[in-house]
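As you look at this complex, bear in mind that one protein chain is not there, while each of the others sits in place.
Chain naming follows the written order as A and B, and within any one chain the residues start at number 1.
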Amino acid sequence: MRERNLMLLHYITGLGILLFGAIHVWTLFFTYPLQETIWETTLRFDSLPYAVLPVYRNILFAASLFGLLLCTTIHAMNGIRAVIAELIGARIRWVEAVLVAVGVFLVVYGTRTILIANNLLV
Amino acid sequence: MAASVKFRVYRYRPEDGGKGFYREYEVPVKKGMTILDGLLYIKESLDPTLSIRYSCRMAICGSCGMRVNGIETLACHTQISELRRRVITVEPMKNFPVIKDLVTDMAVLFKKQRALLTWLIRRDLVEQENPTHQYIQSDEELERYLQFTYCIQCGLCYSACPVVSTFPDFYGPQPLMKMYRYFADSRDEGGKERIDLVDKFEGVWRCHFAGSCSMVCPKGVDPALAIQLLRRASLRG
Partner (left out) sequence: MSRSEYRSTVLQSLKTMLIAGKYGLERWSYVLQRISGVVVALYFIAHVLETGNFIGGITVWSVPDYSFAEKAYEETVKLLKNPLFDVGLAVVGFLVTFHTINGIRLILAHFGFFLGKPRRPEPFEPPVSFSTRQRALFWLSISLAVFALLYALDSLMRVFRT
């Protein structure tokens, strides 16, 4: 019962990542003021992140970012759970508990980043 | 082709314990000679202590499964000439405990099969014992599971499966395939019960469609297909 629903969640979040991830990449790709250099600035980490911030001020973009964050966290933690179980040959409860904790931390920390970037916080 | 090949055979004696080792034998090759013939030649003329399990010598009993040059195959179903190698490494199957040399203990496979109710389930036992009419199946209903009845329970797929290797609690390709064979049978009434049985962490969800089972199956049974179909059934409730 539970496993089937988890697996359905895995598929749905996977497709969600495809949708929100496409928005994430494409928005940056086309709304960035310097279209010529977008790949340079995303590939070069030393570009000023504050220059990207105006794009993040859009509330819809922030919402899609949050969706991406949520989907990726669930998808990644569920995937890592399976990989770890298969790596050590058994399911260990505390490992799964740690993964849930890591997932909660990622969502909270990422949400904070999105909110700050969206000028809603601080 | 070469007049002789070198067999590198895995040897393990339970009395000695510890790790097994490889011993090499020079075997003259005749036309049409199989791996099993080569091993029997070794046993007869070179080293009588070698233990192998075989019976039919025609790929129908499923006793002689082993790993030849790193891939699972029936020894009686593989000709030496088709390998095109001078050195032939023969090892017992993975994922089973080794009893001696090339003989593995396959009890775990049959235990998992039994746990998955691999028989026809009928609700009406009185009717089952004294049937009042014929239970006719159409051709299409037969085709739905016929492929999976060809299995000879050799365990090669179970040995090839990467998930069983890493997560021994996984039911394995052969038991799940066997389960689907009964699930897809129009006479079977197991339905929901069967789905609940495989809808577990150790059940169908651990299959990642690596296809190794279907790759090595000597009878073309395609356990990977059966598991995907079983998964479709449990995804649709």
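Simple rule for what comes next: a contact is a pair of C-beta atoms (placed from the backbone, for glycine too) under 8 Å apart; a residue touches a chain by one contact, two chains touch by 3 or more.
Just so you know, these numbers come straight off a predicted model, no measurement behind them.
A.B. asks: Please pick, from B:79, B:137 or B:166, the residue that touches the omitted chain in the full complex.
C.D. replies: The one listed residue touching the chain not shown is B:166.
A.B. asks: Provide the residue numbers of chain B that touch the chain removed from this figure.
C.D. replies: Given the touch definition above, chain B has residues 12, 14, 17-20, 69-71, 92, 95-99, 143-148, 150, 160, 162, 165-168, 184, 208-212, 214-217, 219-222, 224-226, 228-229, 231-232, 235 touching the missing chain.
A.B. asks: Since one chain has been left out of the picture, which residues of chain A touch it in the full complex?
C.D. replies: Residue positions of chain A that touch the missing chain: 7, 11, 14-15, 17-18, 21, 39-40, 42-46, 49, 69, 72-73, 76, 79-80, 83, 86-89, 102, 106, 109-110, 112-113, 116-117, 122.
Here is the rule we go by: only the chains that are shown with their structure count from here on.
A.B. asks: What whole-number Å value describes the gap between the mean CA coordinates of chain A and chain B?
C.D. replies: Distance between chain centres: 42 Å.
A.B. asks: Quick one: which bits of chain A touch chain B in the complex? Just the residue numbers, please.
C.D. replies: Those residues of chain A that touch chain B are 1, 3-4, 6-8, 82, 85-87, 89-91.
A.B. asks: List the residues on chain B that touch chain A in their complex, please.
C.D. replies: 163, 166-169, 196, 199-201, 203, 205-206, 234-235
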